[in-house]
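Only a single protein chain was left out; the remaining protein chains are all shown in position.
Order of writing sets the labels: A, B and C. Residues in every chain begin at 1.
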Amino acid sequence: MSSPPTSDDDGGSRPDSDASSGSGSDSDPESRSLLPETRWQRDVILIFAMLFGIYALFALIGVALDFDTNGILNVLREITLFAAVYAMLVLALNLHWGYTGLFNIGVAGFMAVGVYTMAILTASPDATAPGFGLPLWVGIVGGMVMSALVGLVAALPALRLRADYLAIVTLGLSEIIRLTFQSMQFSNALEDTLGVATNGGSGMNFPGTRGVVQYAFYRGGDRTSEPTVLGDALFGLAESFDVLPLVVLGWGYNVVLGIGVIAFYVLLVRIANSPFGRVLKAIREDELVADSLGKNTNLFKIKVFMLGCALMGLAGILWQGQTGYTSPHEFRPELTFYVFIALIIGGAGSNTGSVIGGLVFGTLLFQGPLYVPRLLQEGLAVAGVELGTPPNTFYDAVLPLGSLDLLPMLAYATASTNVSYLRFVLLGVVLILVVQRRPEGLLGHRVETAAAVDLSNRSRSTATDGGNPESTSPVDEHDQESTGGHSARTADDGHGLSAVRDDRDSSATNGGHDE
Amino acid sequence: MSEQAAGSATETGDRTTTGDESTVVDSPPPLRVTDLEKHFGGITAVDGVSFDVHEGTLTGLIGPNGAGKSTAFDCITGVYTPDAGTVEFNGEDITGLEPFEICNRGLVRTFQIARELEKMTVLENLMLAPAGQRGESLWQSVTPIARRGVAAEERELRERVWETLEFFEIDHLAASYAGTLSGGQRKLLELSRALMTDPDVVLLDEPLAGVNPSLEKKLLERIHDLREEGYTFLLVEHDMDVIMTHCERVIVMHQGRKLAEGTPAEITSNERVIDAYLGGEV
Amino acid sequence: MCMSAIDTLGRGNTFVRTHPSLSLVFLVGFALGVDLVHGLYTGRIPLENVSRLFWNGLLVGLILGLAGIGLSMTYSILNFANFSHGDLITVGAFSGWSVTYLLAGAGVTEFGTRLLIDANLNVTVLGDPVAVVAGLVLASILTILIALVVDRLVYRPMRDSSGISLLIASIGVALVLRHLVAFVYRAHTRGVTGSERVDILPVLEGTGDVSVNTATLMIVAVALMIGVHLLVQRTKLGTAMRAMADNQDLALITGIPTERVVTWTWILGAGLTGAAGFLIVLERGTLDFNIGWGLLLLIFAAVILGGIGSIYGAIGGGLVIGLTQSLSTIWIPSDFATPAAFSLMILVLLFRPSGLFSGVTTA
Partner (left out) sequence: MALLEVSGLDAGYGDLQILEDVDLEVDEDEYVAIVGPNGAGKSTVMKSVFGLATYMGGRIAFDGEEIGELRPEAIIHRGLGYVPQDDNVFPSLSVEENLEMGAYILPEVPGDRLREVYDRFPILEARKTQTAGNLSGGQRQMLAMGRALMLDPALLMLDEPSAGLAPDLVEELFDRIDAVNDAGTAILMVEQNASEALRRCDRGYVLVQGRNRYVDTGESLLENEQVRQDFLGG
């Protein structure tokens, strides 16, 4: 029952403490004051706990690899980038798939539309791939609007297609989009008609959202000019720890991404905890029921598709805006699958799960394996073993296995490109295992009630009006819940994060779950 | 309709249809089906069926398996578009409208196999139903100030939902996922959810299938209570006992056509009906 | 769930009947046809171009059709869209050509480079017929083995899961297969059959240059298609497969050992897919680990066009997609050939989800 992390919506009577409907807790509210009050607070703590745990892990990796402060900060900066970008993408996809049951596997395409629209709008008219040279915010808004419009085009088939057909349609659309941006002929046609270009497969440069940070840190947004007051202060502070300005700048951009994640999260939690989100869930569960209860499901699906696509476009803009360069190769269908893997790990249907899924995927699964070779080298070096140059081919690596010499194979497996292949193998295996063993992911089993207020907390005054003895209802409710909670817990033993389990223990609203 | 949904907490309690007594005799009945036809490929599922459902009544629609009852239901509620014939609701032609449009006019249905929204709680199931909720607008749900209004409306709805749950005595299940309910409880959930749309006429598709006797009694009592309050029911049911003891009027369908119509007593003594049920030639 | 799917389909069909968009699609096709005839007549479109494009499209279409049969079979019998199908093609291509290279270059170059298809051998059908045939056969067999292992480990434990869960699992399988191939063979694109296509068939001279490799592809593809046709239409096993595609539950209570039929479905489907992978390389001359993945969506397009579950549909759909991709370049820039094929697929899904040739749909 996560509620929006803002307090204005439910006034003073926030009843979100799930435990409050259980017996006992009401009698002694003071004793709980030190514990997190509500589920969303606990969720935020969970997210940050995981983030810092992962930071600690990667910092340790950095230390093990003899990185200096700048090196470690750079490692953390990079994983933060991926964690944030995936968190945003997963949140957007969760709106489609987790909430509404729309099986959209064209995420990469919608991102590409957003990014390219932004790039074309903002790129300088004198660049190799000229653009309109419009201000940044025009580019961002334009990119989102265009993604939403392409989403509208995709939503029309979504109105009546089976899930697997919708998947193929969206994947096809995303490939059409990618191939279009890859086309030099398309770029030339643009140049002839509008005077702008995309430069086909070579990609294009554009100002990018990193400009925001540069403007904040340097006068005029130019790295060669004087720092601003903020820049001066931060650079000075950093210098005292021997941290380079470039690293500070990078972390500055992470702040932008962090704000992005928070904005996405707040928006989506609000949608989730609202009558609007309730209709979306109903569409996911059984569209005919939602229709028969008077909901214009087509309209809801169109809205959701457009909003989700706009968010995917924005996430893409923030991602590619970090380098200020984009190319069609970034938007292969694999990208969509990564987002799906992250969503399934986190738990489709849960926004907190989405953030955690993005976090776990972007850091541990996506970036983590890339550090394995160097850790291995370091480890072996400590043991006095030299890994040596990797063999050129798999065959050369296999041959020594005959004489029980594992090192060449290890060296081959940890050569940089090969590690990335093995990483994809790992991702595939993880996906299969999650789908087979724990399809609800880390948090997908939770009851996250779609309502703007706590439904279990009815006001006592009207309860008496209802003619029911006031006391029976809450007691019944508690009994029911504790049995439901118990069965769910036993079914679940040995899975998931302990934090999650704690959460469930204290949560009173658990009606069991679906395996 | 839409504004009412947000209305007072005691809505279900004191609701009476306007002018139950004063209705002019020739005013149209709430539901009038005329010459309804539906074909699937070469099979005629409903073959020219006409009937009226009168205000404030509990009307039964019966017939052997394959008589076309459920198809007729689906045609009335917009799941299927009938191939011929019209459906009028409160005097308005609603033939071929989408299910949501029909529901929003005050004609709601339940399903033969209870279609609870499994991974939504009982509370969510009921909260979903009321029409025209402010918070169903995307921007109202997400913008800070408008959201206060949404929350206020939600609090009001919540009371109504709890009352409905208490009325059907499933309030102890409020926080459970609908998918964990037993068959009979699902039927109660369906009915209570349908009522939350604030309908004039409720179409019940086999509401008692798979319901144990004590729950069946409870459900029927509730239906009677509601009828007293002015709701109109059309009930598809195969349990003849129920139809004969509880309905004022009975419509019998057989092989896609209307075989008979009348009071339970008339129907029980109708040889054609007996033959249809026992499988003789009609 | 099933009911609502049927309802949606039902409403979709009524929509098709009443909606004018479909007629518009046909109108456009008709107009293009007229334009083509007119262009040929006035000489605006050179006949030579058209025949070359047609020939190309036909070849691609045959490959898509051959590979599509397997996808169509698993789609209708196991009830899920197998996103790892493209990577089974890759597995077939690599394993088959490894065998061909081992045999063809015996004694010429090192074992390891031959195994990894890195030796620069100009393999042709006439030059090394035994190696090519052995490669083709082994491509099928090894692909079958991989498919059976995958079925055992991934899909069989999930037999009762929804088609969507299986689809997602197959995405995982796709990632695993493709990158294992990349791990073993590395990522570079290698020339396999050499750049020159010397063996022009003398008989066919004048009709465009038909290499022996191309001719082999056509003959083998057509032979395999006829073989599948006979197997599916004439044998008990084939009938059982069609029965299962029709109605899984009824097959079970009729006494058809469904698990065994599923195994045979994989064997047949993967065998054809592996062969298709091998043949594609014969035609293209190059090979890299993305070869199958790159074809997957086109194969889906072929299968959907033909109607899922119908092997003739897959073949016909393959030809339509191949020809669309190829002939569309008469009117649109060549960069948009593939998008045109995808667009056609999307249009078919929107307006005629049961396929152009109205195969059996299974939901």
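Note that in this section contacts are C-beta pairs under 8 Å (C-beta built on N, C-alpha and C of every residue); 3 or more make two chains touch, one makes a residue touch a chain.
None of these values were measured; they are calculated from a predicted model.
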Neighbours of the unshown chain, displayed set only, are B, C
Sole touch to the unshown chain from B:Asp35, B:Glu221, B:Asp241 or B:Glu266: residue B:Asp241
The listed residue (C:Ile45, C:Ala67, C:Val192 or C:Ala240) that touches the chain absent from the view is C:Ala240
Of the candidates B:Thr34, B:Ser50 or B:Thr268, the residue in contact with the absent chain is B:Thr268
Even though one chain is not shown, chain B touches it at residues 43, 64-66, 182-183, 206, 209-210, 238-245, 268, 273-274, 277-282
Chain C residues touching the chain left out here are 236, 239-240, 242-243, 245-247, 249-257, 360
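Operating definition for what follows: only the chains that are shown with their structure count from here on.
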Using only protein Cα atoms, the chain sitting most centrally is A
Cα centre of chain A to Cα centre of chain B, whole Å, reads 42
So, in whole Å, the Cα centroid of chain A is separated from that of chain C by 35
The distance between the C-alpha centres of chain B and chain C, rounded to whole Å, is 50
Residues in chain A with touches to at least two other chains are numbered 286, 288
Listed in rising order, chain B residues that touch 2 or more other chains are 79
The answer for chain C against chain A in the complex is residues 1, 3-5, 7-9, 11-12, 15, 80-81, 111-113, 115-116, 118, 154, 157-158, 161, 163-165, 167-169, 171-180, 182-187, 297, 300-301, 304, 333-336, 338-339, 342-343, 345-346, 349-350, 353, 363
Residue set of chain B touching chain A in the complex reads 9-10, 77, 79, 98-100, 103-104, 108-109, 111, 115, 117-124, 127-129, 131, 133-138, 141-142, 144-145, 147-148, 150-151, 154-155, 158-159, 161-163, 166, 171-177, 179-180, 193-194, 197
The answer for chain A against chain C in the complex is residues 103, 157, 160-165, 167-169, 171-173, 175-176, 179-180, 182-186, 189, 286-288, 334, 337, 340-341, 344, 393-396, 399, 413, 417-418, 421-422, 424-425, 427-432, 435-436, 439
